[in-house]
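Removed from the display is one protein chain of the complex; every other protein chain stays in position.
Going by the order they are written in, the chains are A, B and C; count residues from 1 in each one.
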Amino acid sequence: MKTVISRSQVKGDFVSKVAEISGENFFDCYQCGNCSAGCPSVDEMDLLPSQVVRYLQLGLEEEVKNCKSMWVCAACMMCHARCPKGVDISKIMEALRVLRLREVGAEGHIDVTDFSDDYLARAPQIAMISGYRKFLPL
Amino acid sequence: MGELIELTGLKDGEPTSCVAVFGDHTDFESVPVDRRVMVIGAGITGITSAIDLGNAGYQVMLVDRLPSVGGRMLQLSETFPTLDCAQCTLTPRTVESGQHPNVLLKTSCEIEDLKGEPGDFTVRVRQKITYVDWNKCTGCGTCIQKCPSKSIALFERDAGRMTAIYTLSPQAVPNKPVIDADRCRYLTKGKCGVCAKVCPVDAINYEQQESFFEAQVGAIIVATGFDIYDWKNKMPEYGGGKIPDVIDGLTMERYLSASGPTAGAIVRPSDGKIVKEIVFIQCVGSRNPEFHKSYCSRVCCMYTAKHARLYKHKVHDGQVYIFYIDIRSTGKGYEQFIQQSVSEEEIVYLRGRAAKLYQDGDKVMVQGADTLTGKKIEVAADMVVLAAAMVPNEGARELAAILGLECNKDGFFKEDNYKLSPVETGRQGIYLAGCCQGIKDIADSAAQGSAAASKALVFLSSVRRQKQEAV
Amino acid sequence: MKKKLGVFICWCGSNIASSVDVDKAVAEAEKLDGVVHAENYMYMCSDPGQQLVKDTIAEKGLEGVVVACCSPRMHENTFRKAAGSVGLNSYLLEIANIREQCSWVHQNNKPLATAKAVSIIEGTLDKVKENLPLETITIDITKRNCVVGGGIAGIMAALDLANAGYDVAIIEKEPAIGGHMSQIGQTFPYFHNVPELLQKKIDEVNAHPRIKVYLNSEVEVLDGYVGNFNVTIRTKPAFVDPDKCSACGKCLEVCPVSVADEFNRGLSQRGAIFRYNQTEGARIPVLEQRDCLHFVDVEEAEMDAGAGVRCRACVEACPENAIDLGAIRTLSEEFVGAIVMATGYDLYSPAKMPEYGAGKIPDVIDALAFERLLDPKGPTGGQVLRPSDGKVPKNVVFIQCVGSRDPERHKAYCSRACCMYTAKQARLYRQQVAEGTAYISYMDIRSDSRDFEEFVQAGMEEENLVYIRGRVAKVIQENGFLKVFTSDTLTSRQLEIEADLVVLAMAMEPKAGTRELAKKMNVTIDGDAFLSETHIKLYPVESSTKGVYLAGCGQSPKDITDTVSQALATAGKIQLMFSNETLIADPLIAEVKNDICSGCGICIDICPYGARLMNDFTRISDVNQAVCQGCGACIAACPNKACELINSTSRQFIRMIGDFAGKAEAV
Partner (left out) sequence: MKYPYFPGCTLYTKAKKLDDAGRECSLKLGFELDELKDWTCCGATFPLVNDQHITMSGPTRILADTKEQGNDKLVALCSVCYNVLKRTNHVMLNDEERRAKVTDFIERDYHGEVEVLHYLQVLRDEIGFDALKEKVVKPLAGLKVACYYGCLLLRPVKEIGLDVMENPTIFEDFIRALGGEPVEFPYKIECCGAFQAVHSMDTATRCSRDILNSAKDSGADLVITTCPLCQFNLDDRQPEIQKSDPGFSSIPILYFTQLLALALDLSAEELGFERNLIDPLPLLREKGIVS
């Protein structure tokens, strides 16, 4: 399938919003792939971290909006720590998640009561809070 | 069409009086042959060699087949990575070569034959017909202002017009005109003769004949430079030159140039509209061993990034796309230049060769790919700029045959040893510099120009020592 | 008496004319005090433009000229020369910079830019009014050279200069010349034999009557100025007398020390006394004081116990009595007219890359170490063997851009040569180990000179090099294997490669000590400590100090070919300087008013060029005309206002500032 790209797409509203709230300039990225090489969560991702930035560079909004990778990212910041251009992908992933979560609204977030009592008895609160803040239910 | 400005830069009816600048030249034959050098090609490389040698007290004959010196750099707008204006960098050098008492300019000349030995060559040179007697001409420019025949000009890469009697630029050195026989009304149709009528010193000579002269020199530096690959005839997939809004990089230089046909405005050749979506395609004919040239043309990555940046300076809301295979920015400060350009100008680099261009309404459709997303990409562009391969200048093989030099498969002159004798040839006394040996940028070319000059100096001083010892 | 003044305003194409109304500027300039002529032209620096200036000077008898155009760095000389050619003293012409300082920075406000341009012109006119006609200063030239660094750049520059008939002193830090090139076996793109090529040149240097080589030496002090430098050279103590030594090698056998051999990049061990490398010239052993037990501080207790008798094993073993541990360092002097800085590069240290093992995993080596493995005279006899266990590696991963193209943490620049030497190393490895696999991690393949692209493509086609587009995140050692974590951005996969050997194409950085040396030589450096050229296109081999030239990787990373071209270019520049009997310098220098100077000497300390000297007889601080660069530091520092810069006096500047400030108020 071919993809048509244009000025309006590269400068599209969604992409611009992601750039704005993440504070990252996608065009700083020169696609070296170091982030993808070191990311611990790639096995469960559909787009590599470097590809998420790539799709944003090209303004491929739908693919990025619907990607699974943002939900798999654990914000471990290894990508940022090693990025030779200083791009913080954990912020970009968060921006993508946040925009989706804002769209869904509070009721759409993970409901902690869905977890088993056993699980809740052991899992630390920080996991629960992060889960609520960052994720949609699977 | 965008508004074309007059190339002469002179105000109407105000003839300036220009005296021949190289009249105060020291006599070429005033020194022995082992103190004379011929430099073939008067681009930035040849000029650098010539001035170096001239400054060292040698007599230099600087030969070029064009009517004035400066070469390709004359056509450029601004140069990477400092964005210095090319004219401002070049002009002092061309002026210096014209005014240097030890440098004799021989423009509109071609090499016919070589005889003799290293240290004492005899070069036969053909002086082409210019239809203007330069001994009489004062360079006043009246003929150029009055010439009624204005047509698409090669120097402007077909993007602008020039008169049939012309100088290559308002700052031409020597600043004396020649007539293009193919475009001159008098020479093609037998009617007109305006230039002859207005010339105050009777310098126009429609009957001028070719002439020949011989120069005796101790050493020769070859700096014949490059040309652009003939993509118009050889690359039908990019429109074969038939899509008006597809141009090559050197043409883009003319568009970007303040003294170019649009005075620096980036407008579409087809309808003069401002370009909002611009696609650059790199490696056009380069790195393509199957169909075109197997080598990399070295400077395209940098000049394309520069084009993109200069374009964005002029069209702030425009979008740039660059199709590339690898970004090659290896010189001092080059990598930083590219990275800064991408970040600041938000240039979309697409990793993949563009396969095809076609006209669709008033847009040029670019079919390409991005191997990083794994997608086939299409862009509807207002204008497409091809970074076409650079090839040895026309006639390089013939010159090689005359001088007894070797060429490689692509027609580049071969040096003696790639690593340790990069400017020496198989023949003693003949040296190479600049793009005729392999494509390189201005900085590397100029450095090589100085290196070749150094080799010629060393060689000629050894010739003199041998002579002294013999005595 | 009023000077007749002329003003010439350049459009610089559209560079100036698009923001400054050049016609209005002419009209305004015509009104200014003393101006008898003003006009504009599209390119004033062009031949007809200059002619215009010359003709007008002659016709109207101008006594002072202001050319309003680009920075004086560009064309001050051009126009001064033109003025001089028609009999106007060159120093009565001044440039008013209305491009860099006006049109370029005020692109969106034409009226204001025009007003500013006029005020710049007015100020400059006021300066010209008080300018004195001056004569240039002539300086004698010592037609001898000094080349700092005996790598291939230094060798080639020295040979050209010597062959042109000038004496050359090469100063080399190491015990042999040849530099990094002597660590390399074959070249790209033609697989030429480097030792053969290089040895020829080294022999030529050693046999040349005009070249003197100072080994184990460094520049201690640089005095003087262009044409007349005085270089003090510090040479390490010569513990081994080359005239006595028979190169028998007995000392090497008895030395109890064993340290990593730097020349072999730590792939072999050497003693404190050792042969620097395998070349003919290095047959005489050298003794490294730093490693030698004789010089190590022995604790007193040990001395008392009798165990501390200082080691003299080599001295005792030497049958020729050639070793003298009491030798001391020597200082020599060279008087030269020009200097070539060919100081070269080091590889960035793998220790700075903890993610790749920080230089601690034995089978992760740098590219020069790999060159040593390929060298038939190297530590493995040319066999590619793993340092850890001496086995033939079957999977080798080459990583490019290690430390390069990494503005965030390491070096922002590209090291230029790595793409090609990596391709070469991988090809040579595959030619040697038929069943091996070579992976190359890259971002962009930069094979941008003649036949380079073909060389890389041939590597893929003939040696099946596996190029993987992605930067390696991490190399770890696990169960005796190396694991390389990378990605392939083209298939969008994260990859884990099991490797036997990893070769890092480390960034090239200026040789250690370049910063300090540059300071001694008064040569400016850039942020990465590379030596700065004056102008990348026009003066690529000229340093910021006149008479000091640059060649090779000390200026920026480059391959051997480009290094040699640059070296030859420096030789050319020096030859043309030497083709004159004297040099000409600008007289725009400091001047001392003898009746005001109190001889306090503050100017002497402040002068960065060493141009100010106390006259012991008059007790007045003199100016060395040849050395003074007219920087003005002494003028600012002088408490008595006894110094003035000729043609840039305080009076002139105060007037100029008055002009600018006055205009600013009006606006």
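Here is the rule we go by: a residue touches a chain if its C-beta (ideal position, glycine included) is under 8 Å from a C-beta of that chain, and two chains touch if they have at least 3 such contacts.
Just so we're clear, the structure is a prediction, and the values are computed from it rather than from any experiment.
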item: Omitted chain's touching partners, listed by label; value: A, C
item: Residue in contact with the excluded chain [from A:R7, A:K85 or A:K134]; value: A:K134
item: Residue touching the undisplayed chain, where the options are A:S36, A:S50 or A:S90; value: A:S90
item: Contacting the left-out chain in the complete assembly, out of A:S22, A:S36 or A:S50; value: A:S22
item: Residue ranges of subunit C at the interface with the undisplayed chain; value: 353-355, 358, 474, 476-479, 483
item: Residues in subunit A touching the chain absent from view; value: 20-23, 40-41, 43-44, 71-72, 74-78, 80-81, 88, 90-91, 93-95, 98, 110, 115, 122-131, 133-135, 138
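As a working rule, only the chains that are shown with their structure count from here on.
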item: Chain-level touch network, classified as line, ring, star, complete or other; value: complete
item: Pair sharing more residue contacts (C-beta pairs) when B-C is set against A-B; value: B-C
item: Farthest chain (mean CA position) relative to subunit A; value: B
item: Centre distance in Å when subunit A and subunit C are each reduced to the mean of their C-alpha atoms; value: 45
item: Geometric centre distance via CA averages, subunit C-subunit B, whole Å; value: 30
item: Between subunit A and subunit B, centroid-to-centroid distance (C-alpha), Å; value: 50
item: Residues of subunit A touching at least two other chains; value: 30-31, 50-51, 85
item: Residues of subunit B whose C-beta touches two or more other chains; value: 327, 339, 372
item: Subunit B partner contacts - residues on subunit A that touch it in the complex; value: 1-7, 10-11, 25, 27-28, 30-31, 50-51, 54-55, 57-58, 60, 85
item: Of subunit C, residues touching subunit B in the complex; value: 12-15, 18, 42-43, 45-52, 55, 70, 74-75, 77-78, 152, 156, 160, 163-165, 187, 189-190, 192, 194, 197, 201, 405, 407, 412-414, 416, 444-454, 457, 489-490, 492, 530, 536-538, 540-541, 555-556, 560-562, 564-569, 571-573, 575-576, 579-580
item: Footprint of subunit C on subunit B - complex, ascending; value: 9, 16-19, 21, 44, 52-53, 55-57, 79, 81-82, 84-85, 87-89, 91-95, 98, 139, 170-175, 257-259, 263-264, 286-287, 289, 294-296, 298, 301, 326-336, 339, 371-372, 374, 408, 412, 417-423, 437-440, 442-444, 446-455, 457-458, 461-462, 465
